[in-house]
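Report on the following structure.
Every protein chain except one is present and positioned as in the full complex.
And now, chain A:
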């Protein structure tokens, strides 16, 4: 009974994945191509010559933004709303493309502050590496900043 039924497997069954594992790649490719052919033959197409769209050089736009340089719509005067005033500067500057001015990078810390910090930093770090005897040389300023005392104790030769 099994021998009689062997050749009557349906096409759908043969297309299933577990049935195809045994096939070699050529047979698989052929099957795929046959399927694609069937599908593409079922598509309808018009038998007309290809119409080439005329390349037009006029573009239609309904927006006024392209036509006129309009300012930003939110405005505040005489400090009524400081955030809006900041926005005004930002947005209008963007429109006018004055980005050349804005290329100077805004410093987070000013130069003076940097110098001040560095001055005290030298003292703090210097204290860390100084030996125990030399640590006494570093005094604390009124502000709590550590400043190195300039005069270091050197050996004084007896004058006589």
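Here is the rule we use: contacts are C-beta pairs under 8 Å (C-beta built on N, C-alpha and C of every residue); 3 or more make two chains touch, one makes a residue touch a chain; residues count from 1.
We adopt the following convention: contacts and distances are computed from a predicted model.
A.B. asks: Looking at UniProt, which of "Ribonuclease P 40kDa subunit-domain-containing protein", "BOS complex subunit TMEM147", "UTP4 protein" or "Ribosomal RNA-processing protein 40" names the chain that isn't shown?
C.D. replies: "Ribosomal RNA-processing protein 40"
A.B. asks: Which of A:13, A:46 or A:59 touches the chain that is not shown?
C.D. replies: A:59
A.B. asks: Taking the full complex into account, find the residue in A:18, A:45 or A:77 that is in contact with the omitted chain.
C.D. replies: Per the contact definition at the top, the residue touching the missing chain is A:77.
A.B. asks: For chain A, which residues reach the chain that was dropped from this view?
C.D. replies: Contact residues on chain A toward the absent chain are 56-81, 84, 87, 91, 96.
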